[in-house]
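A single structure is presented below for examination.
Only a single protein chain was left out; the remaining protein chains are all shown in position.
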Amino acid sequence: MARNFFTVMRSSAPTRTASPASNQTPSGQVTAPPPNMKQDAAAGVGVHLDPNLEAVRHDFTEEVETALQLRNVSAFYGSFQAIDKMTMPIPRNRVTALIGPSGCGKSTLLRCFNRMNDLIPGARIEGEIEFEGRNLIDPNVDAVEVRRRIGMVFQKPNPFPKSIYENVAFGARINGYSGDMDRLVEDSLRRAALWDEVKDELDKSGLALSGGQQQRLCIARAIAVQPEIILMDEPASALDPVATLKIEDLMRELAEEYTIVVVTHNMQQAGRVSDYTAFLLAGEERVGRLVEFGPTQDIFTNPIDQRTEDYITGRYG
Amino acid sequence: MSAATPTAGITPYAPRIRARRGLSVGFMVIALLAITASMLMLGALIVEIAVDGAARLFTDGSATVQEVRGETLIDLPTPENMNWLAWAMPVAILLPFLGLRVVRSLIADIPALAERAIGFATTLPVAVFVHILYVRFESAYYIEYAKAIGVDGASGNIFQLFAEASGFQFVRLIVAGLILPLGIIAAGWFWSNRLRRPSLLLPAIATAAWVVYLFLDPFFLSSYPSRLPAQAGLFSAITGTLYMMVITAAVAFPLGVGAAIYLEEYARRNWFSRMIQVNISNLAGVPSIIYGLLGLQVFVRVLEFERSVLAGACTMALLVMPIIIVSAQEALRTVPPSMREAAYAVGATRWQVIRFHVLPYAFGGMLTGNILAMSRAIGETAPLIAIGALTFIAFLADSPTDDFTVMPIQVFNWVTRPQSGFHEIAASGIIVLMLVLLVMNAAAIVMRQRTRTDW
Partner (left out) sequence: MAARTPDGPQQDTVRSLLAELWRDRLQPSRSGSGRETPAGRLIHGALFVTATLSAFVTIGIVLVLIFETVEFFREVPFIDFFGSTKWSALFAEKQFGVWALVWGTGMIALIGLAVAIPLGLMAAVFLSEYSPPRLRAIVKPILEILAGVPTVVFGYFALLSISPVIRDIFGQDVGIYNALSAGIVVGLMIVPIIASLSEDAMRAVPRSLREGAYALGSTRMEVSLRVVLPAAFSGVVASIILAFSRAVGETMAVTIAGGGNPQFGVGPLEAVQTMTAMIVQLSLGDTPTTSIEFKVLFAVAMTLFVLTLGMNFIAQWVSHRFREEYE
């Protein structure tokens, strides 16, 4: 299987060497923003980067596998273009945050990753999202399979009106899980840090739980089908601060095994939970574009683009 | 954490996506097939009715003279000039539209007034032409008719023929002679107002009505019931239905709309209004025959209306009232609260708010509900049988206290007879009934679309 890696070296030639994914060598050293962004950005990301890319990229030396590689991804709803030519990697086993003001196409982009946009009449995607050597957007790739392997947690908790047990088992059932179902349910609930709260009332309706519990149930439900990537669309925006903290802790824990992409409105949240951050911004025609991508720490402490800095310092609202 | 991490090793999942996708698509195909099959079945049944019933509704071009109850009735042959007229008509109606279209494509940005003027200028001559053609054709027809029945029509004076023509033929003469030109003018008006859909609909309807009219055999529609299928007609049933509908609407519409206004605008949300609301939805579910028994006891026996149009109409009004109330309530709910508040804010009383702001807004919706309720009433048979409406009515009702019959009762009567001749005229009756319903439903749909205002 062709895996893509991006290894970004300081002022080195673009490389495409396969490096062991397991060892995460934190380097932390960030170079100063180069004077000519375009050239250096292109050099930094190496072969994957489109030369026309306008977004700024931070150099970083951490060696990570890419879980998803976006190339010139555009999305349309009918004649309205929601996002325009985004190119960026999603690192494996990391939390990547998509931030930006309302209407900049964060959610649209997230929904491209597991083809949820297929369900909206008139929506279409252009470009390429590479996942395990295949283009996700290719109509020949089965959306159902994509969604099984790339799970999703939504803004508002949406448990099915079934028992807690059935909620977790649903995905596994339809996907023909042949193992021990009880064990899978327990395991998934444990990972979602919900087991201790619900283990005695698995027959209770999922709708009877509190909002935070419902959201963790939805995470457990997503885990149960054993996806490789979990997409989270503002998972804590409908929750109170305590429940939000729990979800954030959970995200950090889950990142050890899963690749997580999270859309968030909340800058502090992005800073707390994510390893990498992409800042998106809509232009005047309301078309979302990628402005800056890099390690979260760098984006927050040392943004290259003026607009990113404005947003992070709260000048966009 | 449990020891076995699910991601390790071979996952025990067997998604079988291909099979499940196939199943899903198969399910859709089956559902689509089931729906199509049932629609096709209904279509086939409608075609069967149309084939069975058309024989009595349309002339086959041969002249027949029948003796019915001492009267000589003549089925005239189709005049020769009729055929080309029938086919020339759609062309004549569509010509002005095409002309306007050409003008539009040549001159961009025509001023609205000029466009309207062009619309009229192109449609008006056609309408006049149609009317003249029609009168010529009809007078030729009536000269033949007059000769056949022995009236001195040699002068060919159409006014004299009007005087000689029987009631139905008179109506036919007037209505068809006016409706068509007026329809064309109306179509032109709509077209020049850029209301494309009605502008295509109207000429289509006018053309269809024209063709139907040319081939229509007035005998079935203008005769009374008879013991012989060949002489039986729907005249008393049609007039009875019309008569009853007018009274039903006059009774049910004010009562139903009044109740809806009370429930939506006046009633407080307490046990009483809840009870009324539940009661209305339950009344909508009561079998219609039970309304018939209510009408039998209350209107026929206690109020002594006898088996009259009035008793039937009152029964029908009670039957359709829940429909009118519910649809009127829905119409009232679409009135934006901001409109009421704005009216209250300038000091209007509650009734003023309702009368001048709420009702005008909701009236279209209420009227739509009323038409749908009436189309339900037209098709209802059981309650009228229960109150004892008769089937053999060889006269027209003069007053609301006369006996009467309606179309569905006549159809029921003919269907239940063993002779196949009666089954044929039952099909003819069904065609007439369904056409009336179709027109009413179309009117309701058009009205619903035209009165829908977005705020």
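Which chain is which? They are A and B, in the order written, and residues in each are numbered from 1.
Rule of thumb we're sticking to: a residue touches a chain if its C-beta (ideal position, glycine included) is under 8 Å from a C-beta of that chain, and two chains touch if they have at least 3 such contacts.
Small disclaimer: the values here were computed from a predicted structure and weren't measured.
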Taking the entire complex into account, which one of B:Ala54, B:Leu124, B:Ala382 or B:Met447 touches the absent chain? B:Ala382
Residue among B:Val246, B:Met339 or B:Met434 touching the omitted chain: B:Met434
Where A:Arg71, A:Arg221, A:Lys246 or A:Arg289 are the choices, the one touching the absent chain is A:Arg221
Considering the complete complex, of B:Ala249, B:Leu263 or B:Val309, the missing chain is touched by B:Leu263
Residue among B:Ala50, B:Val246 or B:Val298 touching the omitted chain: B:Val298
Name every residue on chain A in touch with the hidden partner chain. 114, 116, 119, 121, 144-149, 151-152, 154, 156, 158-162, 170-171, 174-175, 207, 218, 221-222, 225
Interface with the undisplayed chain - residues on chain B: 15, 17, 20-21, 23-24, 27-28, 30-32, 34-35, 38-39, 41-42, 45, 48-49, 52, 254-256, 258-259, 261-263, 266-267, 275-276, 278-283, 285-294, 296-298, 301, 318, 321-322, 325, 344, 349-351, 372, 375-376, 378-382, 385-386, 388, 408, 411-412, 415-416, 423, 426-427, 430, 433-434, 437-438, 441, 445
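Just so it is clear, only the chains that are shown with their structure count from here on.
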Using the average of all C-alpha atoms in each chain as its centre, how far is it in Å between chain A and chain B? 58
Chain A contacts chain B in the complex at 142, 144-145, 148, 172, 174-179, 183-184, 186-187, 190-191, 225-226, 257
What does chain B use to touch chain A in their complex? 1-2, 4-7, 11-17, 20-21
